[in-house]
Every structure is written in C-alpha cells, then in structure tokens.
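Of the protein chains in this complex, all but one are displayed in their positions.
Entry: subunit A
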C-alpha cells in the first residue's frame, strides 16, 4: 500500500536577528524530518513549544515551503504553494487548528462557512449545497437549528465542531490537526476526540494529530513521533511509546504526565529548560538535560535508527535491545 502522505528530509530554517544590529542567525525549526502516514492512519506528533511541530504541520500541507526535502501526497510531489494544482490538492488535505474563533469568520453564519469549500472547489451544485451542509453538521454533532448562528453564539466545543465540519466539506483524505482540543474543557475535549475517532473510522481519513497533551495523543493516535528541537527523537506505535519509552526525553515526557495516585517523588523531573532553537547545543540537542549523557553525546548527533518493536530512536544510549536494558538500569 502506498503511503497517503510522505515527507522526506524536510528542512525549514528561519533567519532570526537578535537586536537591530545583530547578525542574523539561523533557527532550524524543522531539521531533516521524514515521516509517512498511511490511509486511515493517525500519526500523533508530540513535543514541547518550540520543538517545531506546528511548522512541520504547515509544511506537510505546503503552507510553509520546505527549503530542502520533499512532501509527496498519494505518491506525487506537492505542487508549489499558490498554483492551481496546489489548490486542487488542498481540497484533499485540510487543516484544523487550536483556536476555532480565529479560524471562523465572525460575520458569517456557520452554515455559510461550512458551505464555503463547496463553492470554492465547485464540489456540489448550488441546489444541493444546503443538503450537504446539513449532512456535515449532523456528522460533527451540530443541531440543524444552529445553522444560522454566528461563531460568537456558539460554545468553544461547538465552534471547533463547525471548523471540523468545514474541513470535512471537501471530503479530504488527510486532516492535519494542530492542537485541536487544547482550548477545550475536559468534558468537551472527550466529545471532540470521540467525534474525530468516529469520523476517521467512517471515512478512512488519514490524520496528523499535533498536540502537547500526551494523554489525548495516546488515545487517538496509532503511531506517535516525539519531537525535540526540530527533529524526531523517537517514533513507534502509540502503545509501544507510552508503555516503554526508550529515548530519555520520551521517558521524561511520559513520566511528567501527572497521574493521580502516583507520587511526585517517583517521577523523572528534567533539569533545565528546552534550549533556544537559535542556540542549538552541539551533538545531541538533548544532552544538556539528559540524565544519561556520555562524552559522545556532546560531540556527535545521533541518527534515527531502528531498534526493534517497529520503533526508531535517535540516542547513543539506546543502540539496541541489550544496550537499552543497561541504560534502563542506569536510569533507575
């Protein structure tokens, strides 16, 4: 089966100037990322702020241009941003992001906004448009009497449903969701997560789910990629990553999720903060905070390689099965 979406060695560098007279220094927001999403599969991307996960999401859709590397959708390369081909392809891949109020037009009713992609991509004859909008609203759990409402008349959860309905209007094959439930309350978050799972099962949509909330990602994603400073440091199936994280950063991340009944003392608390991407540490970018860093970590950057269980990890201390046991013993 060919992958729905493939990215190969994506690089995005921003030039950041410090002060007015400062020399511009490069910030490698996305630094050589390769990934693949199969049809109907959900790939979760986790990482802290500044890890480049949102930039990556935009690059996957061609909204941010890759300075190196390539994105292929259904086997063919992504056309250049702004061209007619790109627009046609974008109907097949949609973006949902964190703040629904910013994503919606305050002066249009939600029915009008959900119907907009149908007009733009000329997908449905005008006389059937209202039916299709009603169908979409039902699919995301909005009541038909809410069609004439304006965004400010809806709750946060309902707005996010409207944004998702609009994204689904063009029957996309791929949905990139950037923190789609982070702004919602717990009880509403569960409603939207369930809805996304149902929609995906029903329509076989491939999904890239970007979030800093590990519990939500674990629930929704089949596979998870963990990012640190623009690179993937570990990738495996959701069950494998959360049951037995191997990269020290993933271990710390999983351990930092507060679990009631589990005392703070047993948790692995990292020292320091994520480094400034403009001031990337030498060698492995994680080594200044890493509890098992060795000399080699300061000088050489570890490559992402297979370590069994369908897992890849980029860490000198995690070479293979035997080495990882030793590492675990040392970290315990």
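FYI, a residue touches a chain if its C-beta (ideal position, glycine included) is under 8 Å from a C-beta of that chain, and two chains touch if they have at least 3 such contacts; residues count from 1.
The rule is simple: contacts and distances are computed from a predicted model.
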Undisplayed chain, where the name is taken from the UniProt record, one of "Carbon-monoxide dehydrogenase large subunit", "Oligopeptide/dipeptide ABC transporter, ATPase subunit", "Molybdopterin synthase catalytic subunit" or "Serine/threonine-protein kinase PrkC": "Oligopeptide/dipeptide ABC transporter, ATPase subunit"
Residue of A:85, A:105, A:239 or A:295 touching the missing chain in the full complex: A:239
Option from A:2, A:256 or A:282 whose C-beta touches the chain left out: A:256
Omitted-chain contact residue, chosen from A:92, A:121, A:149 or A:212: A:212
Touch residues of subunit A, complete complex, unshown partner: 48-49, 155, 157-158, 185-191, 193-194, 197, 212, 214-216, 218-219, 238-239, 242-243, 252-264, 267, 269-270, 273-274
